[in-house]
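With one protein chain withheld, the remaining protein chains of the complex are depicted in position.
For clarity, chains are labelled A, B and C in written order, and residue numbers in each chain start from 1.
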Amino acid sequence: MTERLAYLGPEGTFTEQAAITLSGDASGRAYLIPLESVTAAVAALRMKDVDAAVVPLENSVEGGVTLTQDELIHGDEVRIFAETYVAVRFDLLVRPGTPAADIHTIGSHPHGHAQVREYLGLRFPAADAVVTSSTAAAAAAVRAGELDAAVAAPVAADHYGLQAVVRNIGLDSDALTRFVKLRRPAPPAPPTGNDRTSLVISVPNRPGTLLEVLEEIARRGINLTRLESRPTRETMGDYLFGIDADGHLAEPAMADTVAALHRRGALHRFLGSYPRGQGAAVARPDYAAAEAYIAAEEYLGRLREENR
Amino acid sequence: MTERLAYLGPEGTFTEQAAITLSGDASGRAYLIPLESVTAAVAALRMKDVDAAVVPLENSVEGGVTLTQDELIHGDEVRIFAETYVAVRFDLLVRPGTPAADIHTIGSHPHGHAQVREYLGLRFPAADAVVTSSTAAAAAAVRAGELDAAVAAPVAADHYGLQAVVRNIGLDSDALTRFVKLRRPAPPAPPTGNDRTSLVISVPNRPGTLLEVLEEIARRGINLTRLESRPTRETMGDYLFGIDADGHLAEPAMADTVAALHRRGALHRFLGSYPRGQGAAVARPDYAAAEAYIAAEEYLGRLREENR
Amino acid sequence: MTERLAYLGPEGTFTEQAAITLSGDASGRAYLIPLESVTAAVAALRMKDVDAAVVPLENSVEGGVTLTQDELIHGDEVRIFAETYVAVRFDLLVRPGTPAADIHTIGSHPHGHAQVREYLGLRFPAADAVVTSSTAAAAAAVRAGELDAAVAAPVAADHYGLQAVVRNIGLDSDALTRFVKLRRPAPPAPPTGNDRTSLVISVPNRPGTLLEVLEEIARRGINLTRLESRPTRETMGDYLFGIDADGHLAEPAMADTVAALHRRGALHRFLGSYPRGQGAAVARPDYAAAEAYIAAEEYLGRLREENR
Partner (left out) sequence: MTERLAYLGPEGTFTEQAAITLSGDASGRAYLIPLESVTAAVAALRMKDVDAAVVPLENSVEGGVTLTQDELIHGDEVRIFAETYVAVRFDLLVRPGTPAADIHTIGSHPHGHAQVREYLGLRFPAADAVVTSSTAAAAAAVRAGELDAAVAAPVAADHYGLQAVVRNIGLDSDALTRFVKLRRPAPPAPPTGNDRTSLVISVPNRPGTLLEVLEEIARRGINLTRLESRPTRETMGDYLFGIDADGHLAEPAMADTVAALHRRGALHRFLGSYPRGQGAAVARPDYAAAEAYIAAEEYLGRLREENR
């Protein structure tokens, strides 16, 4: 059956590129549906209008995409089933023939502005930075003559009939955005040996509690690869933490960690176990290996039954 | 001498209200200068065009204001000297006489949109959310006929000749924004007994390191009130953490903690010690009291000199 | 069937008193067998000559009884099934009619000497302290005229026809000795709600390892009531640690802790779960309750099967 997959549109952005990668179908049979916001894409998933949604989760320059993180934290539960990383490069696009001296207004999404802030400050110090709802929207506004230039994905030049006057601008030549594919809750795919598990933890606002929760994780040999704070929206100073860790729920060390967080009331949500999109897991200590768990269970069984 | 104080403008926003509070001068002698962005306000401070800058640091709904946090983390060092909390309430403003049925476009700053997202989704499901650079800019666009409505601070109604059709919308009736007053580096004001210290810590991306750094803080009896992650902008997965803690650099337990973080290479920046704008510090354990530090120093002195 | 119970003899010592208490049989049907040493009592148990052995484990003045602890650590495994505390008071016993001025030699077991050391130093500064293999042996030597006085249990006066010239001497009026009843390995008795579990842990001689092992215990809400070091007998500086903790192997938090120590290779031996002989367990945190373990298991099950 053809999978219906919503993504943060419009067409011609890095998210479309990620959605194609994560559609898992080179034949193009997946049905990709651009929606106007992360919220809309996740809502379509929750309401079963689509089977999956692809949204950006974090960016190596700007950090967490807070809208996505808040969608994962609040509302009906959804799960991450896959991830991919897309190299983010921005071009400065103008209508063909526009001279640099005529660039007085430059549009982009806040993430685009963030990445090129320093460059534009030096090169176009007098130009106004105009916030648009997406980098593609900025390109459309340039096409319509409402803006002089757009900081946008290279693919947008073709889409909107624009021309790049500067290529690959930005703070970091290796800026990356991480995209995730969401589905409604279902059992995770089997472990691949190089997986990641995402959780949201909530930490009561008592001194030392975050420390104890992190010890629960670290002492089970689980390596954290991300720890990001989000406010609870209830009380200033209360946080939820989005964490990513090496490993899969089907592995005993991870299941043991999830159970320990649950016992402490510190597990706000399990967000999924899925194959890593890049990089390899840190080697786990021997005491966290599946073999060690099995041997310990056998030992406990012997203690309970022993008769010598 | 009259203090020159830049703030994130335009006039008519919550930041202006915070700037007045933090100008420390009811007579109005402080010279308040609205600038178009957090970046511009901090740049004016760094270039000595102004004596101080007031910018938003975090919001109880949206979390950290990432632009401000990044300004504190990168570029020339600045220090926090004061903070204040402002209750954030938004009104939905229109040109006088506009019927609700004619509201098709609603502008606001992303933080405004975030706070009223659910309400507008229910009440105006068909309206387009338009991102503007500030809530006041949305009000100006309504005035100019470019948008139908703005989610903005109540004070903006007067400023732009608009009318509130809904008052005090938003997820949270007690949403707060925390603003800080920045200056160039100088010794902190003396402790008041209810102070806060802000630091930026950097944690090498090795398993367990964040845990060890948090233990350095917790074991010295220092209570964290905020821990927020920001990407380093260098490698995906490397984070800096903005932390706030009860206490003042002039207190031995805090100085000891700052020194310990420095020794570990984990102190990216000291951001200042300043009076708490709200709430009271958690009582510190006896072993972290100044008296305990003094007694321990005396004991060490005796060990080094003892002659019995 | 009548239980055959070996104890550290001779008759007339505190150990006999403990053996009677722990024989669990007021009718006297248990068959009590005094042996000449802890080693002999434990060896008789291992060789199935007896069903149980009662030996002293620790003393509130002298600390651990190292011979017993070493028997528990080395050799074939045995288990603790019960414990009792006996108040230790020593009398100074002489042959009837001996004047204090004629006391030149005073015999006792090293533990007896330890407890009365200060008192005898003041009262009989010129007397020689003679080490005997038990306090009863000292009394026998007094009876035989080989010593002038014995520091021994009050019950020894009758046994050996001696007279107390000082009663209840010793550093501590509330000195206690803890005795344990050992059996060959068998499943522990069911929990009573106020139980103790004894373990021997081995900690590789790497910096920080003891800390990590203690965290494994503490983070599971398990309260330690004793931590005593014993050399491994292999390398100077390598230790085994005898620990007692509140709780029973049948409780999930304790089983989880035992399994965690096993996975780390830190569990040298499980010594048993048995009712506390005195005092009450510290209340366990909610996250360590059996209910929390059950709920976490159910949650994990749901994650693995979920279908929404």
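A few comments on the model shown:
Note that contacts are C-beta pairs under 8 Å (C-beta built on N, C-alpha and C of every residue); 3 or more make two chains touch, one makes a residue touch a chain.
Because the structure is predicted, anything quoted here is derived from the model rather than measured.
When the full complex is examined, the chain removed from view is found to touch B, C.
From the set B:Y85, B:Y160 or B:F270, the residue in touch with the chain omitted from the display is B:F270, counting the whole complex. The residue touching the chain not shown here, chosen from C:P110, C:G193 or C:G301, is C:P110. From the options B:A101, B:A126, B:A186 or B:A280, the residue with contact to the unseen chain in the full assembly is B:A186.
If you put the hidden chain back, the residue from C:P99, C:P190 or C:G208 that touches it is C:G208. Against the chain not displayed here, chain B makes contact via residues 77, 184-187, 212, 215-216, 219, 249-250, 255, 258-260, 262-265, 267, 270, 286-288, 292-293, 295-297, 299-300, 303-308.
The missing chain lies against chain C, touching residues 39, 58-64, 66-67, 85, 110, 114, 117, 130-133, 171-172, 176, 178, 207-208, 210-211, 214-215, 218, 223-231, 233-237, 239, 282.
Please note the rule applied: only the chains that are shown with their structure count from here on.
Averaged C-alpha coordinates give centres for chain A and chain B that are 25 Å from one another. Centre-to-centre spacing of chain B and chain C amounts to 59 Å, using the average Cα coordinate of each chain.
Centroids of chain A and chain C (each the mean of its C-alpha atoms) stand 57 Å apart. The set of chain C residues that touch two or more partner chains is empty.
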